[in-house]
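One protein chain omitted, others in place.
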Amino acid sequence: MTATTQEPRTSPEIGGLGHSRRRVEDARFIEGQGHYVDDIELPGMLHMAIHRSPVAHAKILSIDTSEAEAVEGVLAVVTGELLANYNLAWMPTLSGDTQAVLATDKVRFQGQEIAAVIATDRYVAQDAAELIRVEYEELEPIVNPQRSLEADAPLIRDDKEGQESNLCYEWESGDKEAVDAAFAGAAKVVSLETFYPRSHPAPLETCGVVADVNSATGQANIYMTSQAPHAHRTVFALVAGLPEQNIRIISPDIGGGFGNKVPVYPGYVVATAASLVIGKPVKWVETRTENLISTGFARDYYMKGDLAVDGEGKILALKVDMISDQGAFFADAQPSKFRAGLFHIVTGSYDYPAAYVTTRGAYTNKAPGGVAYRCSFRVTEASYMIERLVQNAAYEIGMDPAEFRAKNFIQPEQFPYMSPTGFVYDSGDYEKAMRLAMDMVGYDEIQKEKEQARAEGHLVGIGMASFTEVVGAGHGEEYDILGLKMFDSAELRVHPTGKAILKLGVRSQGQGHETTFAQIVAEELGIPASDVKVVEGDTDNTPYGLGTYASRSTPVAGAATAIIARKLRDKAKKIAAHLLEASEDDLEWEPGKFTIAGDPDSSVSIQDVAFAAYTNPPPGLEAGLEGVNYYDPPNMTYPFGTYIVVVDVDPESGQWKVRRMVAVDDCGVRINPMVVEGQIHGGLAEGYAMSSMQYITFDEAGNCIGSNFMDYLIPTAWETPRFELGETVTPSPHHPIGAKGIGESATVGSPAAYVNAVVDALQHLGVTNIDMPVSSDRVWAAMEGAKAG
Amino acid sequence: MNITVTVNGTEHTADIEPRRLLVDFIRSTLKLTGTHIGCDTTSCGVCTVLIDGTPVKSCTMFAVQANGRAITTVEGLKQNGALSPIQEAFKEHHGLQCGFCTPAMMLVGTALIAENPDPSEDEVRWGISGNLCRCTGYVNIVKSIQAAAAATREAANS
Partner (left out) sequence: MYPAKFDYLAPESVEETLSILAERGDEVKILAGGQSLIPMMKLRFARPSTLVDINRLPDLDAIEVANGHVRVQALARHADVVRSDVIKSENALMASAAPWVSDPIVRNLGTLCGSVAHHDPEGDWASVMLALDAEVVAVSKEGRTHFHPGADGERATGGSRVVPIQQFLVDMFTTSLHPSEMVTEIRVPRYDRGGGSYQKLERKVGDYATVGVAAHLELDDQDRITKAGLALTSVYSSNLKVTDAEQVLVGEAPGAEIFAEAAQIARNACDPASDVRGSAEYKRHVVEVFTQRALAEAAGIAQGGRS
């Protein structure tokens, strides 16, 4: 258990925990020397373009590639039929389903991969891809899960033996009986039906691969946009039948991941197969339209929640029913035991004994996905549900929403807290964070202003969200993806001159691991962070890990790093004792130095020890100073916080503007405060985007509306609000350095805060809900609707 | 078609087809990969370069149009081996995370400062409203550009 203070223990020169160390990775990016997949050029490299289906649901009657093959510069046109000869037309998904690599029998979503052209130049590849002629017999497209689950809906997955309906999964958690009893005795039941619309991570770098399979040696070097290179390597070995030792996945610099780069996409597989057959490197980098229409989307969740409350405003129980739209294939990257991810944390930050959560997933004629976009495996959906429900409950009971929360928060002394759906929250002080946020925003003053404003016909709203995150997947007993347990790893080696190299099983896409993980080593070993090189992403050169997503790097690989550094420190102590000719028990440690207790002149630095590890190791002790740790986390970690948003709504146009956004986060010990704040800024902006404008929808014909950046709206610096950040620090008791992870907190917690603020501005008019995106037309429609009804 | 383009002070001649986008010419022909591609509807701005000092989305221009013009890409920001004020500022103020939008942001920031040496936060946000970022929420990008403006003013005054 580490100190709660955020004062660094090490000097700025050493740069351990708590220092806002400037980033190591910046040096190359600011000179345009980033090394992204599309920057890679190999001798003889070919280019691939994919021909995609314009229709959402259809039988494929014929595919004619002859015109495409005749285009000068085209080397090959690959179809599903061709791949089927290598047993590659279908591949497993990370959820244990199967997914078409290239469609053979049917097309199941608009934008699905039909065929691929390999050519000398990407312009030529696109020319040829256009000339592929496909005959379709269209079928009824299913664009929502409600239709999908109707008895007479056409079967989408008729390729799956035994699949008789479009039901993809069914899963539940909690105690129905206890909940029914609680509801029976409740003074009030508050209900909310809400839809969390489809969104897309849309990192600025799209997905891509350069597959280089050497026909002479059998070595397959696959450069790909991958957040989980080792898991991908294993999947490639299983899918492509290539021996795993010959597969090297190299995930170079990644221009944003946000969960979009966790799944294995058909393009990767086809490019690899093409390289294998043709014997040359093949590059495939998707366009933005391809990215939005076919890769892992996020959310698309219909939720109905009921909250039972007693006469004093105490929550008694929660019931939630959910249907998720899974698209044409069940391809979520999430722990296999939890078919709805960690949605069952929908109980939130509140203390009550009973909850019952029922979930179903449906196949539809849309791209596969759902778990992505900084969601911590569906915690975005869960957090949104409970924080909207709690806000509405406060209105119905006639309590201030902050006081309602305070009355129901899990109290600090209750941790570790077992939730009604089986989560063991590690630590928290929810009211402290909330009060700090209220202080920062001037909550009481704004509530007064609101009353005044209403009298004058202005609309001001203040909305809050007090979220609890669950990250750091995860303990081996419960967490695996495709059977791979969700440990993570750190391999640390100290060189004779006292410098070090740290190799990790995770993979940053902008989170700054090269900077922050070195700080963990600096903290534990006193080696200056600038002397520690951090390596990720090359499966030949790093220990096995499950990658970076769901905010798991710090909780898991960060723990592994601290532990292996401590192990090395233990060995260093032995070497130090040998050098000082003293007993280990007589030695004291301060960052970077061992000293004989009571004899300050008798000391050796960690650098002296490192040198000695190679030149003068104690007899009986192995030379070197290195080791690897595979960390199986004992539990998840639970970052939390309170966000408060103040909005002004134009009653005539329905447009709204964020006046204030105050965010208090508690992610335990912060390795690098500057980096942590950057992560929060990004998440708050994404939350704003989702609450105000980001939206992918489908028309009745199955056409995707939102398949390019003209229709799928990402806010610019002009719309994005300013943010005010605050912090509390409640360390995780089970994490070696007390850190909890921060990457997704703001994306998880903020949408409800924004929406609660707008609803709050209109609440006196009778508005109780507006589904996201809360666009100006929806605000106006809600006001009109409340007037009428 | 033969074209001659000056990029970061160096003249290049090439024979390219008219439909080759300027961004492709920069990346594939000149091998300067600091300029990026992020979308297909001229919406994201990661392809922004300076043509005669003016920011332009290089994905929405053909290389042949740049015949005879002078282009600055991110690789041209460093002068005489020293990082420019904007590069220093982005590093100091954590103005980047994944780095993909960063070259464009720095070039647009540079042009902005040249036209407006003391931009307010609003003016910076307006000035970069043609460039998207997914990682930073723009906060530190704005900070970095304002810091670069201050450093530039100081250098001019000293």
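In order of appearance the chains are A and B, and numbering begins at 1 in each one.
The rule is simple: contacts are C-beta pairs under 8 Å (C-beta built on N, C-alpha and C of every residue); 3 or more make two chains touch, one makes a residue touch a chain.
All figures in this text were calculated on a predicted structure; none of them were measured in a lab.
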item	value
Full-complex contact with the absent chain, from A:234, A:349, A:750 or A:775	A:775
Residue among B:56, B:71 or B:101 touching the omitted chain	B:56
Hidden partner chain, touching residue among A:582, A:628, A:693 or A:765	A:693
Touch residues of chain B, complete complex, unshown partner	1, 17-19, 21, 40-43, 45, 48, 54-57, 59-62, 64-65, 67, 108, 126-131
For chain A, residues in touch with the removed chain	122-123, 126-127, 130, 287, 289, 652-655, 693, 695, 697, 705, 710-711, 713-716, 718-719, 775-777, 780-781
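Following the convention adopted for this analysis, only the chains that are shown with their structure count from here on.
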item	value
Interchain centroid distance [CA atoms averaged], chain A/chain B, Å	30
Interface residues, chain B side, partner chain A - complex	17, 19-20, 27-28, 31-41, 43-44, 46, 73-75, 77-78, 83, 87, 90-92, 94, 96-103, 106, 121, 124-126, 128-142
List of chain A residues in touch with chain B within their complex	22-23, 25-34, 36, 38-39, 41, 123, 201-206, 253-256, 258, 287-289, 509-512, 674-675, 677-679, 681-686, 708-710, 714, 716-718, 720, 722-723
